[in-house]
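Take a look at the following structure, please.
Of the protein chains in this complex, all but one are displayed in their positions.
Letters are used for the chains, namely A, B, C, D and E, taken in the order the chains are written, and counting of residues starts over at 1 for each.
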Amino acid sequence: MKMIIAYIKPEKLNAVKQELYKREIFKISVTNALGCGQQKGYHESYRGADEEVNLLKKIRIEIAVNTDFVQPTIDAIIAGAQTGKIGDGKIFIVNLEECIRIRTGETGSKAIG
Amino acid sequence: MKMIIAYIKPEKLNAVKQELYKREIFKISVTNALGCGQQKGYHESYRGADEEVNLLKKIRIEIAVNTDFVQPTIDAIIAGAQTGKIGDGKIFIVNLEECIRIRTGETGSKAIG
Amino acid sequence: MKMIIAYIKPEKLNAVKQELYKREIFKISVTNALGCGQQKGYHESYRGADEEVNLLKKIRIEIAVNTDFVQPTIDAIIAGAQTGKIGDGKIFIVNLEECIRIRTGETGSKAIG
Amino acid sequence: MLKRLAKILAVTAIILISGTVFAGASTPAKISLEMFTINNIWMLVATTLVFIMHLGFATLESGLTRTKNTVNILYKNVMIVAIGLLTYALIGFGLMYHGDSWLLGKCFGFGGFGLTAPAGDAGLINYNGGAYTYWTDFIFQGMFAATAATIVSGAVAERIKLDSFLIFSAFYVALIYPIAGSWGWGKGWLDRLHFHDFAGSTFVHSVGGWGALVAVMLLGPRIGKYVNGKSKPIWGHNMPLATIGTLLLWFGWFGFNGGSVLSADPQAVSYVFVTTCLAAAAGIVAASLTSWRLQKHPDLSMVLNGCLAGLVAVTAGADVLSISAAIIVGISAGIIVVLAVFMFDSLQLDDPVGALSVHLVCGIWGTLAVGLFCQEYSFLSQLTGVIAVGAFCVLGAVAIFLPIKYTIGLRMPADDEIRGLDICEHGMESYHGFQIFTNQ
Amino acid sequence: MLKRLAKILAVTAIILISGTVFAGASTPAKISLEMFTINNIWMLVATTLVFIMHLGFATLESGLTRTKNTVNILYKNVMIVAIGLLTYALIGFGLMYHGDSWLLGKCFGFGGFGLTAPAGDAGLINYNGGAYTYWTDFIFQGMFAATAATIVSGAVAERIKLDSFLIFSAFYVALIYPIAGSWGWGKGWLDRLHFHDFAGSTFVHSVGGWGALVAVMLLGPRIGKYVNGKSKPIWGHNMPLATIGTLLLWFGWFGFNGGSVLSADPQAVSYVFVTTCLAAAAGIVAASLTSWRLQKHPDLSMVLNGCLAGLVAVTAGADVLSISAAIIVGISAGIIVVLAVFMFDSLQLDDPVGALSVHLVCGIWGTLAVGLFCQEYSFLSQLTGVIAVGAFCVLGAVAIFLPIKYTIGLRMPADDEIRGLDICEHGMESYHGFQIFTNQ
Partner (left out) sequence: MLKRLAKILAVTAIILISGTVFAGASTPAKISLEMFTINNIWMLVATTLVFIMHLGFATLESGLTRTKNTVNILYKNVMIVAIGLLTYALIGFGLMYHGDSWLLGKCFGFGGFGLTAPAGDAGLINYNGGAYTYWTDFIFQGMFAATAATIVSGAVAERIKLDSFLIFSAFYVALIYPIAGSWGWGKGWLDRLHFHDFAGSTFVHSVGGWGALVAVMLLGPRIGKYVNGKSKPIWGHNMPLATIGTLLLWFGWFGFNGGSVLSADPQAVSYVFVTTCLAAAAGIVAASLTSWRLQKHPDLSMVLNGCLAGLVAVTAGADVLSISAAIIVGISAGIIVVLAVFMFDSLQLDDPVGALSVHLVCGIWGTLAVGLFCQEYSFLSQLTGVIAVGAFCVLGAVAIFLPIKYTIGLRMPADDEIRGLDICEHGMESYHGFQIFTNQ
């Protein structure tokens, strides 16, 4: 099992969800995050003092999947989030050792979906 | 060492904390998250336009523990968060390679607690 | 590749960013979190009812780096966030199996920076 | 439920057809046209100020409760202004001020449905050396009416069903408020007793407070408020909003008390302004010190309650209390309100915004204070008024609530209460996009 | 763009030098000094109340839109008050109320730039049995003027360029509003036709509404509002703010309608208060029931719209409608406004705050209602007024917008619209530090 973590642009969340659904990946968790990457920030100014803001609004997605779902998940995220412009985001994959469904206590691949 | 990540219902946080304390697990980190799982969402409507909301409010807990604390931690989360109803959440376990206490620079199992 | 997760005090974020930049680590993701650790909480009281608050405001940083950048990243976080007082936070290191740049589809170490 | 409301509405419209356009200017014989105009304009300005109290209540109540119920509270407050004005036009005004159409002793009378301005001078309300038009009379009194129901709204917040609350409010404001009011302001038996309630410590605030008490007892506390017998804090979500509400209420009180002189009499109105403001100020300082001492930290929500406590308490005697008495009434109200919040909490009567402590307790205190501080008023009469109105309101509220409880029910299902009334009753959020973290 | 504005400003200042300090007290011959003073003070209080409507619009409009555009909306609303007052002083007042300086039939006249109080009695405005000073006349009318432009601001929110909007507003309020107004209130041809618009259902609300309609059509909908032909909800971010806005608008309406009596006449002003409030209340109840039935849940934003709908609709006839007619006008406005929101949405005319439904549709309805419910006014005249003003405003708005569209452009670049106007136009955030989650 793998844990897939992705940072995407906020306005792409719906598209990514759509693409995941198409590939029958229904369970995801989302948090809002600030990201500092290649993308240029913007300038905020307030009462004469300026600041370069380079922590931009991003959305962090966490999806735990069985190994055979890794590629579809990656494909879905790319299909939904790619614009080709800087700031599209990243996907990270981490090994997931165990997964437990709190409701039933089930573990492993059965619990993940 | 393991990193335990759990998604639970917000109103169960206090109960989970209680159960963790009972098992002498005192250190946790919490973020708020939105989760999309088996649980049915609800309908929001605004000025005539509707939307099915299926990203529900969840709380994400991150607990780094030494290996012998993994089972107690899982038990505690289940004890605190289980209602038996859909939406109770998931626990994920990832291998933790290193842990460093910023204050002292200590590493490994000493640093975790 | 490693995924470095750190919890620091909110007011140290700028200092940590500065130190990371010095070591040419430019890409980070940040979320706000609540942490429960060794640090004493504080007392909130409202209309006669009291509560001990021990979930303190923290900032969670996630940095994916190639293996040779792990030590500089740790050094930078410690340099920026250490005050020597309880509550300085923790650094956790997890193995990162894959990293994909959404914009280009690049993978691995090329994609990380 | 919707159908029922719709019918009531239709009836309203039909009956009100009796209302007619004013029949050209006319002045009361005794006072000059100028004086008539001044008095009338002041009463209208006062009406405008009383109106804004509804915004005060809406913001105060939503500020002191949680985000997940904010739309619901705002919705209720907006509806209550509307329901209050319409039912008062339909029936309340006729129940409260009917001249001398008593049907049952000096306890119950009825002057007829709808609004009809008597022709000529008869249509002018002569009062307190001044005069104003029939329409001014109605709109000023109508604005008062709705406030009583609004008081209930805060106490039952975060758990009552929306339709049940609206039905309760409609009946309470249409029947209980005006009948109680007729006993005093409508020249009924309490007025005979020389009972003095200048601007409504009893007739408005306590009336609302008693309704709130019944509601709180029937509803029970919010989930999570009392855990293993211990009271848990459930924080209000927006202190600026609560502060806006409190200061808008004070702002409106200039009209509430100042307008209750019922004329623009310079001495009387200005004196009422001074007692009102000094009592409010004294309430703030006293509540602040009390809270500081008892809670270790000064609690803003208590100070806001203290301000309102001073205002509510001085309302019964704003015209007759001496300056020092007004300040003492304010100080004591500021202390009492903090202790009352603790008391209701220890009785596990869950009142999210302190409405019982402010409106009921300090309304009673203010009414009794008139008997204590002013020789011309008897403590016994004041006490009689407090008890009689209390008994009537409690009975009335029970009589309205019980049928509702046993038909459509009073309380939200627990799951909905946890998710919040905004999503469950209105399908919307109060602060869309904001990240709200809550484990309650 | 900045330079252009700066120049306009300079010209203003210079021309206005003609304004002089008042030349000592003087009273109109016929009425007593007392009556003069009362009338005048009431008009000034009414002015103060109308002023606060700008805060009402600012909060309502920002509450019903997204956090990322809040600074922008607030900024526009603050600027509009300023621009409205200054241009009205410079030119608008002279275009609208110029006595009898008609240049083109009874359609267009001009009384000169700037403010100059005629000496002596000539400077006193005698109206409706009362009187007030030249300065009172100007400031009351000036406060009205800016509201028309503010109405546009809500409809074009979240996508229009700031400078384009400000330029449009300046011209619209300086030229279109006063010329249209002169036809009726300035004793022009519509007044001759016996067209009745008491306080501006047509001359203020529809004028704003027509401008908004043109703007909405030229701009197109917000990104993400219509996806594959389906309307998507774009939630307002702050319901307490929207409620504050609505109730402040009602509060201001006491001055808007009450002041439009143009004297402190007790019967007239108090009657207007009653019709205004009952129509607002009826609008609330009707919109609530309509929304409850059609949307399954009662939508707070619709109820707020319903309140304003009742107010806008009753504004044309607040002085002449019977009580029951006022209530019926309010009820129908409350129903109409909900349906109108659905209609505009299905036409993909994206109006974030419902300005078209409230101000345009109910403005028209209210104007026509005078013809339907009052025998002394002809439906045909009312219809003529509605159509003529509509045609003129649409042409005027197009004439102002098109040059802007083809020079500096009307609409924000898509990327900036997504990021939000606050960052892109103002370099700042409305709620700094708050975590806002949005995927829109």
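In this text, a residue touches a chain if its C-beta (ideal position, glycine included) is under 8 Å from a C-beta of that chain, and two chains touch if they have at least 3 such contacts.
These numbers were taken from a predicted model, which means no experiment stands behind them.
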**Study point:** Which displayed chains the unshown chain touches
**Key:** A, C, D, E
Point to revise | From E:139, E:213 or E:268, residue that would touch the chain that is not displayed | key: E:139
**Study point:** Option touching the unshown chain, where D:174, D:303 or D:393 are the choices
**Key:** D:303
Study note, to complete from the structure: Missing-chain contacts on chain D, rising order, are 32, 34-35, 38-39, 41-42, 45, 49, 66-67, 129, 235-240, 243-244, 246-248, 250-251, 254-255, 258, 264-271, 273-274, 277-278, 280-282, 284-286, 288-289, 292-293, 295-301, 303-304, 307, 320-324, 327-328, 331, 431, 434-438
Exercise for review: For chain A, enumerate the residues touching the unshown chain of the complex.
Suggested key: 34, 44-51
Check your understanding: For chain C, which residues touch the unseen chain?
Key -> 10-14, 32, 42-46, 57, 59
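Just so we're on the same page, only the chains that are shown with their structure count from here on.
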Review point. Taking each chain's centre as the mean of its Cα atoms, which chain lies farthest from chain A?
Key: D
Practice item. Mind checking the centre-to-centre distance between chain D and chain E? Centres are C-alpha means, answer in whole Å. Key: 33
Practice item. At least two other chains touched by the same residue of chain C: list those residues. Key: 31-32, 34, 94-95
Check your understanding: So which stretches of chain E touch two or more other chains?
Key -> 235-236, 295-297, 299, 301, 435-438
